[in-house]
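A single protein chain has been omitted; all remaining protein chains appear in their positions.
For reference, chains read A and B in written order, and residue numbers begin at 1 within each chain.
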Amino acid sequence: MNDVYSEQVLMPASTEEVSRLLRAETAGEGQFTTSRVSCSGRESSSAAVRRVDLQKMNSVVDYPARDMTVTVQSGMAVSELTRILAEEKQQLPIDEFDRSISVGALVAGDIAGPRQYGYGTLRDYVIGIEAVDGQGRIFHAGGRVVKNVAGYDLCRLMVGSRGSLGVLTQVTFKLKPLPEYSMLRCFRFDGSAAFEDSLGRLNVSAASPLLLDFEFASEAPVQPQVDNPGTVGRHFPHALHIGVEGTKAACLWQIEELRNDCAGGEQFDPDDSTAAASVNQHCHSAGYNWQDDSIRIRTIPSSLVAVAAELAATGYSSQGHAGNGILFVKKENGDGRVRPICEEIVSRHGGSVSEWSVDHPAKSTDGLSVRLRSTFDPHSVFAT
Amino acid sequence: MACFVAAHGLLDQFSVFQSAKTHMTSTATAIINCVITAEFLRELAAVVGCARLLDSKDELLVYECDGYVVEKSVPDVVVFPENADEVVAIVRACEKHNVPFVPRGAGTSLAGGCLPVGGGVMIALTKMRQIVDINLRDRYAVVEPGVVNVNLTRALAGTGFHYAPDPSSQGACTIGGNVATNSGGPHTLKYGVTVNHVIGVEFVSPQGELIQIGGPCGRGNGFDLSGLFVGSEGTFGVVTKVWVRITRNPAAYRTMLAIFDSVDDTTQAISNIIGAGIVPAALEMMDRGIVGALEEAFHFGFPLDAEAVLLIEVDGLEVAVDAEAETITTLCKDSGAREVRLSQTEEERALLWKCRKQAFGAIGRLSPSYCTQDGVVPRTKVPEILRFIAEVSERHNIRIVNVFHAGDGNLHPILLFDERNAEQVKRVMLASDEILGKCIDLGGSVTGEHGIGVEKISFMNRLFTDIDLAVMEDVRKAFNPDGRCSPGKLLPTAGACGMEYIEKNHPGRKAAM
Partner (left out) sequence: MSEAESNPNASGIGQTIPYERFLDCVHCGLCTSACPTYVETGDENDSPRGRIYLMRSVVDGRLNLTDKVKGHLDLCLDCRSCETACPSGVQYGRLIEPFRVEMHETSTAGSTPVETSPPTSPRPDWFHRWIMYGLFPNRARMAWALAPARWMQRLKLDRLAQSAGLTRLLPERLRRMQEQLPKLGKPLPPLPEFLPAKGKRRATVGLFLGCVADAMFRRTHWATARVLQENGCDVVIPQAQTCCGAIHYHSGASKPAIDLIRQNARVFSDDNSLDAIIVNVAGCGSMLKDYTHIVQEIAADSDLDPTTFVSRVKDVSEFLADLGPREPMGTINAVVAYQDACHLQHAQQIREQPRKLLSMIPGITLQSIAEAELCCGAAGSYNLTQPEMADRLGRRKVSELLKVRPDIVVTGNAGCSLQLQAQLKKAGHSVAVLHPMELLDLSYRSAPLSELV
């Protein structure tokens, strides 16, 4: 992170200015990044890489609350967006861990947390974009209406492209109402069979959980136990956090259902009075932050317990989003063994392994991705 | 414009009946000189056999158009591959002989998505209709492109899951076609459109490579290419397999019919429901004209003196739906609803939905010809666009009735006329153009679910800047460099001025929406 101080920070105040910056650069040999977190895998971390910081572009372009859409400049902090939406009892149901992150970074990083089980991810919420490509071309896709099939869906392409295809300057989101009430429950399991059975039942539960997170601890850890939100005792190796929302009556009814689904586990609950707060707290807990020093595994939900169990057997604890088949494994500094182990396990169950700081969509080597990259950034002005 | 030319004699005017098998296809980037040689035909026959290849004029004619019949073009050959390998071989043969090709499912596109512009090979995917896998535990299914939308939900009957996107043509349209057009439907208000349910696509690129993007575990570390692929209207390649999400069935639903004495009150109610933070599973509006026709067709018991009705469905937990239904009832009544009826039986609900989904068929009772539009406006602009439509109707003296997805602002105004009256036809064209133009002015779009196809290509310049279109063109080239795959679709050719369709088109009738 030392190079942060050596990089040059540019603060354009308009899309046109972003365009001018990039247009000027296409002739030169420097590179831009919009990311504040540099990639360790990057070869040149020299001063030639300049950071485009859009913090001056942080206003609401249009918020017709009754349309349940909002258009904002991408430099706006997500916490600010959340506050503005909450005034209208609305939300963008995407969980971020770093509250100071900008809207642009959220979209470019395709950040997603626990509630992706119930709400989906950014690809389900971004309905319009304005961006500037590597040649300084200002382009748009989508629009400001929730249903629109005109033109190619470049919104989806930009979500998660990590700034390698363009600088997002403006984003339009589809919104959801804020729930009236929410509750979080935690169940602990002794054995992985009971754990798997419960996951199977939860898949067809009469309740509709909005989050379904798990912790799976190794009994002989090669590293300290995962830093969980502090709800699970050390004596139980496996735990499930389940969140529901709706009216209070609907939440209570669902909790009853979940008890049946989790038969075989033991309920271990936070105080009811803090139930609503606890969903919020849980969704921002560091344990699910991939951008942190974690390895992320994506597999199919039915393979999750097997993958977690194999990790545990090799001494690694995991946690993540059980309903989505996502596991996170903490990577201690200097522990180079974790990734090969993860890759070996995943190779047998199917899925992918990735690290935020290493894996980047711009590194995809398939012909299509390469061609798309050179379409949007022919002069490689975007640092990856 | 969704139009149908039905008058005897007019048909010939628009038909493109090639006598010589040489066509010129112009795209923004390439002029394709397509020559169908005997050798090429032999190569195709070697792939699919003679029984799965049509090349005689009398059997090709039915493939000259889809649900959009204004423009026609007969393909030179139709082939029916049965698996991805055959598609690869067909596409490679096309590449070798520089022949354009276009995929086709059930041919229910309302925008000419299956039109073989400039002839060439039509790849009919109707024989690739296996449901390859259903995985309930992991909530996905793998289907071939020719699987009819509703057949997946039927195959899931009894499992507690369904496939959520439900276009009104779901009884016939294919999932491959849904992927191409990013299809919607009434229940997309709550559940999202096709792209929200597609997690992976296998396709044959125009160069003949078999490529998989995404899959059961989503996109992995790369770009969201399947997200980009959905809605590309066949211009990126031929879909050979799709991974779709399957959705839990709601435990309960309540279906209501709210009856209003004024259109303004109705649109106010729509706005109030959305504004109150309720996301119904469906929120559909039908105006007086439609209600009258439906009553005649289905004898549901609609009040004939009402100005508009809302069909509202909420779903979810049994414990929650009653409260939502009550809130909606109150909101409707506060907005001036005369009455809100709750469906008491499953039969009543089914009949109500049948009325809604077959609404277009009932239009025949109102008028000999009609023309259906597919505009979108921000939800809060629904009152404004409806007032504008009424004004246009009066100004051009064209009767217009409305049945549409009110919850997401997706309008389907239906313009009624008699196609034998040329002067009236002209007024319908102008009225349609004004309505779609107004949708753009109000911050909306000219298509919510039917697609651009060839029908609305001239509106692209009004929706997007030249740079936007240049970037989209570049993206197309990344997939389809020489434009041989579905030529003439989605993107306007250079030099189009945006009004030429006025001369070309002729309004008509359309049944689906």
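Here is the rule we use: a contact is a pair of C-beta atoms (placed from the backbone, for glycine too) under 8 Å apart; a residue touches a chain by one contact, two chains touch by 3 or more.
From a predicted model like this one, the values you see are computed outputs, not experimental measurements.
The chain we do not see here touches B in the full complex. Of the candidate positions B:Ser73, B:Thr108 or B:Ser367, contact with the unshown chain belongs to B:Thr108.
Looking at B:Ala84, B:Val102, B:Val148 or B:Leu411, the residue that reaches the missing chain in the full complex is B:Val148. Considering B:Val62, B:Val132, B:Ala350 or B:Ala422, the position touching the chain not shown turns out to be B:Val62 (whole complex). Counting the whole complex, the residues of subunit B in touch with the unshown chain are 4, 6-8, 11-12, 15, 17, 54, 56-59, 61-63, 65-67, 69, 80, 106-108, 124, 126-127, 129, 146, 148, 150-151, 154, 169, 171-173, 358, 360-362, 364, 368, 508-512.
Assume only the chains that are shown with their structure count from here on.
In the complex of the two chains, the subunit B residues touching subunit A come out as 135-139, 160, 181-182, 184, 188, 192-193, 195-196, 205, 209, 211, 213, 216-225, 227-228, 230-232, 248, 251, 271, 274-275, 277-279, 316-317, 319-320, 323, 376-380, 405, 408-410, 443-452, 456, 459-460, 463-465, 467-472, 474-479, 490. Those residues of subunit A whose C-beta lies close enough to touch subunit B in the complex are 64-69, 89-90, 110, 120, 123-124, 133, 137-141, 143-154, 156-157, 159-161, 165, 176-178, 200, 203-204, 206-208, 246-247, 249-250, 253-254, 298-302, 325, 350-352, 354, 359-361, 363-364, 366-369, 371-372, 375-376.
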